[in-house]
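A short write-up of the structure that comes next.
What you see is the complex with one protein chain gone and the rest in place.
Showing chain A:
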Amino acid sequence: MAALSNLKQCPPFFALADPSFGANHIPELDNYPRIHVKGELHNSSAQRFYGGQGFVPVHEGVLKRIIRTFFEGGFWDSLAETRSEKTREQAPWLGKTGDYISQLLGIATTLKLKVLPHTHDLSAERIAQYVETRDWIDSDSTTQTLITCIAWRPLSVTEIVIGCRQGLCFWIVDNTMILGRTNSPSQFFKHPENLPITSMQWNKLGNLLATASIGDRSIIIWQPDSGLMEPLKRLGPPGSLLKWSPGNDWLFAGTVDRVFRVWNCHNHWTTERWTCGNGGHVQTACWSPCGRFLLFVSTTEPILYRLQFVQQTLLKSTKDEKEVLPIADLNACSADENRSLIGGPVQQLAWDPRGNYLVITFKSTNHIAVFRTFITKYDLQISPAYYLSGEIAAEHPSFVCFQPLYKEDERSIVTIAWSSGRIQYYAFD
């Protein structure tokens, strides 16, 4: 079993006098945008003028405003509007009525929670337990609250989808249009039970989108172009994490409990049920590029597990047993002479599209571990390679992901979003 103790330090990118001498440097990286998220947020050019800002607000009566809010945002938004300061100033009796309704609903919710304890409110703290982004709760947004996941649509360079409290927001990011860049999404889908989206994944062809919510016991498969959706039921506990295998053959669904399921998409969506260690849930998972191996880590122990989806024998046995094997020990250990630690509870896994490197980030330590992987038809070998560090010791990776590859000769490039807001690109061999 591989371990973190054999990792070597990779020369930090910033430490080199000329970055082009770095082992990871490729000329294409020079064309990549240099982004510093925190700097971008304060950039004046980011605060663009939108068409909607040109309109002058009109005076609206209290009742009219509440009714409009009801039709635009639904019952809860209109109740919030009824209880707002503005309404209280204009019509105090409406504000009091709103308070009474709210109290009544509060009592009803308390009773409901006593009868159905699993339906408790999905607060930001609860969502933070299941997302793959480290320190997710510190991130904020105004129009789309509690953003948990963002994904570019495959085979499209202009469409991006955001999973948030409100549901799924589809945006068209078209740089060719100077005018017409809107401040509202091109499409918007709400969860059927009005729950926040906590995980989502596109399939390879970009025509199906799977979403999970930690309040819902089914996975929803959306067909965004036609606006249709269909739930995958019998998940067990509510879903928290989704990973579609690269070839669209399997769909992994982690839940908030120890149960996780793998659906066979080409065989009538039959499902296999698995469980991980007691008291935990699958924190993160990733598929090998060939789609034959699934790696995952649970919250209970820092052990990397492997699940194999390939028939090893020529004659198919009557009981097609699959086995979960531990392949790497990720317990924290000293990384360098400064005794800085690497390892511990895992935050995220990312496997490069060539299948040669596995990148692991941790919840409590700041380095990124890189393992070499070697995939054969029936086996997977893993060995420690090196680790990556931030510019300063306190900088830790918030999120990592690999760029999809479309050409044979392209090199795998990982994008690292550091806690400081810095975005770094790192090219592998």
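Here are some notes:
Criterion: contacts are C-beta pairs under 8 Å (C-beta built on N, C-alpha and C of every residue); 3 or more make two chains touch, one makes a residue touch a chain; residues count from 1.
We take it that contacts and distances are computed from a predicted model.
UniProt records the chain missing from this view under the protein name "GL24200", selected from "GL24200", "N(6)-L-threonylcarbamoyladenine synthase", "phenylalanine--tRNA ligase" or "Sedlin". Within the set A:58, A:205 or A:394, the residue that contacts the chain not displayed is A:205. The hidden chain makes contact, of the residues A:109, A:123 or A:156, with A:156. In the complete complex, the hidden chain is touched by one of A:184, A:270, A:364 or A:383, namely A:270.
In the complete assembly, the contact with the undisplayed chain comes from A:230, out of A:193, A:230 or A:379.
Touching the omitted chain from chain A are residues 154-158, 174-180, 205-208, 221, 223, 225-230, 232-233, 247-249, 266, 268-270, 291, 406-407.
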